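Excluded from the complex is one protein chain; the other protein chains are retained at their positions.
Let's turn to chain A:
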Amino acid sequence: MAEALATVTRVDGLGMISIRADLARAGEAIADAAGLALPDMTRITTDGSRWLGWMSPDELLLILPAQDHREAQTALEQALAGEHALVADVSDLRAVFDVIGPHADDVIAKLSPADLAAMPADGLRRSRAAQTAAGFWRVEGGFRVFGFRSTADYLHLILRNAAIPGSQLAPR
């Protein structure tokens, strides 16, 4: 039996902080507090353990190891003191999966209408996977996919179904 197109693994232990602010004014302060560069539109920056993703013109998402979460939230709140801003703990709001393998692109292409060829290496796409909202960015060997926690089982199932052995998209 052929190999699966990619392995699909649930990723636990991540904290997430949603940040809404005027990025033109407060972007640098946020970046400093997050310890990462401010991402450009539709991009994500990382130091290997933390990620700062552009979610909308006035929204960022900081993803980091759960144990660093409280400290980071405090730092962000302090950095944004006096600004009109919203910093919210959303660590429990999402489910995260790694889709890693030689044909990880095919798995995503079966579920999301995003144009992967047009997505830069540091791109972050908020899209959908079949019938549920999902976003993703590239990690080594594949993608990190996030969706809502309530549909985690569905997301896990459709990712695995899309990865079944022998179903790569290349013409045969």
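The working rule: a contact is a pair of C-beta atoms (placed from the backbone, for glycine too) under 8 Å apart; a residue touches a chain by one contact, two chains touch by 3 or more; residues count from 1.
Methods note: contacts and distances are computed from a predicted model.
The chain that is not shown carries the UniProt protein name "Sarcosine oxidase subunit alpha", picked from "Sarcosine oxidase subunit alpha", "VacJ family lipoprotein", "ABC transporter permease" or "Peptide/nickel transport system substrate-binding protein". The chain not displayed touches chain A at residues 1, 18, 20-21, 58, 84-86, 88-94, 106, 109-110, 112-115, 117-118, 130-132, 148-155, 157-158, 161-162, 164-167, 169, 171-172.
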